[in-house]
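Removed: one protein chain of the complex. Kept in place: all other protein chains.
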Amino acid sequence: MPSQSKDLYLPRPAEIREVIEENSQIKTFALSFIDREYQDRFSYAPGQFLMVSVPHCGEAPISVSSTPVSGGAIHLSVRRAGRLTAAMHGMRKGDVVGLRGPYGRPFPMAELAGRDLLFVAGGIGLAPLRSVINTCLAAGHGRRITILYGSRTPSDIAFKADLTSWGETANVSCLLTVDRAEPGWQGEVGLVTALLAQCRLEPDDAKALLCGPPMMIRAVLAELAERGFADEDIITTMERHMKCGVGICRHCHMDDKLVCRDGPVFTLQELKQLKVMELLG
Amino acid sequence: MKDKYLLKKDHLLPLLRKLKKTYRLIAPVRNTHGDTLFTAIDRLDEVRIDLDKQPQNSLKQFFFPQQEVLFTYDNPAGDSYHFQPVVEESPPSLYFGVRPCDLSAVLYMDVVFLKDAKDPSYLQKRQNSILVGLNCNDPFASCFCNVTRSGPFIDFGFDLQLTDLGDRFLVEFDRSRGQEIITSWQQFFAPAGEADVKAQYQSFLEARGKFSLQVHLDQAVRKLALGEVPESVWEELSMRCQDCGGCAYICPTCTCFTIHDLQTSDHAGERLRSWDACTFSGFTRMAGGHNPVDRQMRGIEKRFRHKLQFDVKKDNRPSCVGCGRCVNICFGGTDIVRFINMTCCENS
Amino acid sequence: MAGLATTFGSGAMTNSINEIENAQVILLIGSNTSEAHPQVARRIFTAMDRGARLIVIDPRRTLMAKRADIHLPIRPGTDIPLLNAMMRVILDENLADDLFIEMRTENFYGLRDMLFRFDLEETVRLTGVDLARIRAAAQLYGRAQKAVICYCLGITQHVCGTGNVQAIANLAMLTGHVEKEDTGVDPLRGQNNVQGACDMGALPNVFPSYQQVDIDDYREKFERAWHASLPGQPGLTLMQMTHGGKNGPLKAMFIMGENPVLSDPVSDRVEETLDNLEFLLVADIFLTETARRAHVVLPAASFAEKTGTFTNSERRVQMVRRVIPPLGQSRTDSDIIMDLAGRLGYAMDYESPAEIMEEISMLAPIYGGMQHDRLENSWGLQWPCWDRSHPGTPFLHKYYFTRGRGRFTPVVHEPPAELPDDDYPFLLNTGRIYHQYHTGTMSRHSALLSREAGEALLQLHPEDGRRLGVRSGDLLRMRSRRGEVQVKAELTETVRPGEVYTTFHFSEMPVNRLTISAQDHFSQCPEYKICAVHLEKV
Partner (left out) sequence: MHDVLTTCVYCGCGCGLYLHEHRGRVTGSSPSRNHPVSRNNLCVKGWHLHEFIHHPSRLTEPLMRKNGRLTPVSWDEAMNCAARELGRIAAASDGKAVGLLSSAKCTNEENYLLQKLARAVLHTNNIDHCARL
């Protein structure tokens, strides 16, 4: 919903309806615009992001982790990283932030329909994929869905409610792993690539969506290439420092592309045209 | 000749005086210290308009100021947060004496600020602008617009365009607003004849021969596109770059900016936009400290690639207009001309 | 700057900044030029592009050192032995300028005797640099026709700071590299108007233009001009004032635009001193760490809100012009002083800063021809400028040194006041970084500068990092015999093993809690560049 020219940079106040503590570093904020009418008209697509303003802290891009439902709350899952996100973590229900957006090229939802889907996420990387998964499930995606999720420790596992509910869905298999076990952890320990080895995949008829730290992305890409995934069937999101969100300020440039406008969703095929640090060893 | 007019040099000041009644007049002014800057003129009789020197600033700061307020905000209690747009109406402004390089730079900025998302502040200022160009009969020592194809003469993009023919200017217009000026103040303009147009062409030919710098831009562009710029060139550049940001700030086409909040009281503040340079390490550093670009090695590389590789790929022309303002101002001696020359001789 | 005053007769850059780009050899010592004096570094790089050679004497591998033709990585505090060794090589290899020595200098034999008396090998051992490199540097500098030495606080902020400067002056005179255009000895001044503050007599021992307070003729001249009787005893220096402690000599202070709590060594002592004053008056543009301790704080106008002059490092006196009126109720420092003087019963009625400058030019001979109308439409004038027809002086000591003949002053090594030992095994060096300035009062209020460099980092060699189990970004506890701070580590090969470096820009990491109050005996310049610290991971 591109804003009119005169308020291109002007956020709109949005109230925090709920704060969900995902783990010690990640909180999910359920937000809705104070302007009811705007809230009702507001829509977005999985993979897009919003510019979030916090008083005196400026703005930061945060990807939407919820499913677009008319009038429904917008979920932003925020990992504590810098000044703005730290301030946001101190906010409570009823506090107000500023939002503008949505921006960016979303996941190609139409292309996902009718294909097997593999989701590989690490840490906060599950946030944008959560939006895709729930949207696919809401649309009655009938093909197989495999979700692989890596966390540092069992207590770092975020989006637990979603993971449980996905685990209970018929055509979804959901596998978790942690870098370091804690007492009581029965599940896998190790990299997500190890989980990948356990999966039955049909690369010709599947799409892989990955999101997570660069180290993980590199390892998974190598594995997927080995399993025969074509570059155009591998989709990921890029993270960059951003200021304007609308393709002008150029902070988020990657060669001739801008993450805010040409991304944040890219296929591996597209990324290979660029000198992207996450792909270079 | 149709659509071409003559303006006697003696009548230039009287014309500007008339135009100044309608427009805020911005022209190159030589100040008492000896610097020439594009300046908004309050009193025409108190300044010296200088068409002999290149203004040290471009028009960038007028359309895209070094610092401007995007909006103010207040947050009287935690549960409210209001944003108030800052409406700063720029008066109708006439920019006089704009050289082809600077004109080309404005056309480039139009693409950046208006092609997709329309930047409201830029749009407002640009819509209220009249550009009166001046073709360059005598390129300056650091100029290389001949190789960037943005000068020394230009035949589009202006409202009015002047060419110095000795005791008179040949006047052309490209847009209706230029024509309106000619119509409104027709007592200043006489139709040009074929001889005047020939004289203009002769000036153009002569001007093309007067460039003193040899800049093999096309060769550098080609090497960049083919990935043939040796790593040693980037290493040398990164060693030399002193991180001042001056090349980007002085450049009429460098438009990177940053946005930040300036708290003015406990519960209020301003969101400011200001010039930024892609050569700085904070330009790409993300919250939490991770930086996908190593400034030490890549800061200056990004800038040259953007201008000579990515923009060429995207728009089929470099985003350098050859104005030469950055030439010889680099603290480490790595301006774009030096880079181009380094790139070209590395192979031989 | 006492060192140059005793040898040349004048303690300022002998050249203009632009002359540096015409030098053939540039010897840089104790100056991180590219970060602290970017415009001077620009001239050095230009000179190099024209073929000049650069010699850098610095314990750290700074950017200047990386680009140097010869880098002499000396052990901190051994500048005198190194310079003496260079001079010895110059004598041994007949590179001294005998004619210059004869025509323009005195006491050469004093220097020569000293140089021949010491053991070269032994001296070289002190510096930690090998003789071949020192010899190469001496040859390069000695053979050049036009050579410039630039030095900065890395030379002066030592217990032997004055000696260091004298050694530099000796080297320049020995080779005849002074009294010429594009050739000379250039102390780079750290602050925009530190030269001017000295010129104006904001010093305990001199009136404006370096006229000593204890010389009757000078004092009488000022007494006549000011209609007041004046004290003839030199006053207390900054360190004597700010380090007096509980029973210090002062009961009241007026601090105008300085932040000694952060900038002076042994901050705890400064705080104790200020807290025990009966009355502290501070005028500043921000509520600095010093202002917070004051009884009365006066809001001062910034440089954009006033008219006057600054004198840069090359002695260029130039205009500062008012752009906007003082913010809020703030007032210019001159308005504050005039008001205060009036209330103390002494009328200071100047209608403008130009009138103040007229008074200065009548009393300070080196500013004799500098009135605002002359400075207004020029790029300033370089002192000495004796009268209104004088064009100013781009380089000093043409025809003769200010003091007549340049005086060779033999100096010998004096070890730093505190060196690392088993308890405090690291040598701490302090200085500036490019994006910040002094105590950060101004630069930290810039969003972009703070984004580029927002916190203090301690440069530590990767080898030491491994030994301490520290990675870049880890927090360290740094302790000296005087205090303790916490600081983030930055592993870098800019520093050598056993040596660490950090900045004093950030009040969150007040490194001057650690530094020592030992100072140079002549100039009272504190030894910021060397103290011993202990490091551990937090």
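Note that the chains take the letters A, B and C in the order they are written out, and that residue 1 is the start of every chain.
Everything that follows uses one rule, which is that a residue touches a chain if its C-beta (ideal position, glycine included) is under 8 Å from a C-beta of that chain, and two chains touch if they have at least 3 such contacts.
On a predicted model such as this, the values are computed, not experimentally measured, just so you know.
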Across the complex, visible chains touched by the hidden chain are B, C
Of B:185, B:204 or B:249, the residue touching the omitted chain is B:249
Given C:91, C:131 or C:250, the residue that touches the chain left out of view is C:250
Determine and list the subunit B residues touching the chain excluded from the picture. 31, 33-37, 39-40, 56-57, 61, 65-68, 242-246, 249-250, 262-265, 274, 280, 325, 328-331
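We adopt the following convention: only the chains that are shown with their structure count from here on.
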Taking contact as defined at the start, I'd like the list of chains shared as neighbours by subunit A and subunit B. none
Which chains, taken as a pair, are joined by the highest number of C-beta contacts? A-B
Taking each chain's centre as the mean of its CA atoms, subunit B sits from subunit C at a distance in Å of 40
Rounded Å distance, subunit A centre to subunit C centre (Cα mean): 54
Which parts of subunit A, given as residue numbers and ranges, touch two or more other chains? none
Help me check something: in the complex, which residues belonging to subunit B touch subunit C? 32-33, 239-240, 242-244, 258, 260, 262, 272, 274, 276, 280-282, 289, 331-333
Subunit B partner, complex, touching residues on subunit C are 34, 38-39, 41-42, 45-46, 49, 63, 66-67, 376-377, 379, 434, 447-448, 451-452, 473
Interfacial residue positions of subunit B with respect to subunit A in the complex: 70-71, 73, 75, 78-83, 85, 112-113, 116-120, 123, 255-261, 263, 267, 269, 271, 273, 276, 278, 283-288, 292-293, 302, 305-306, 309-311, 313-314
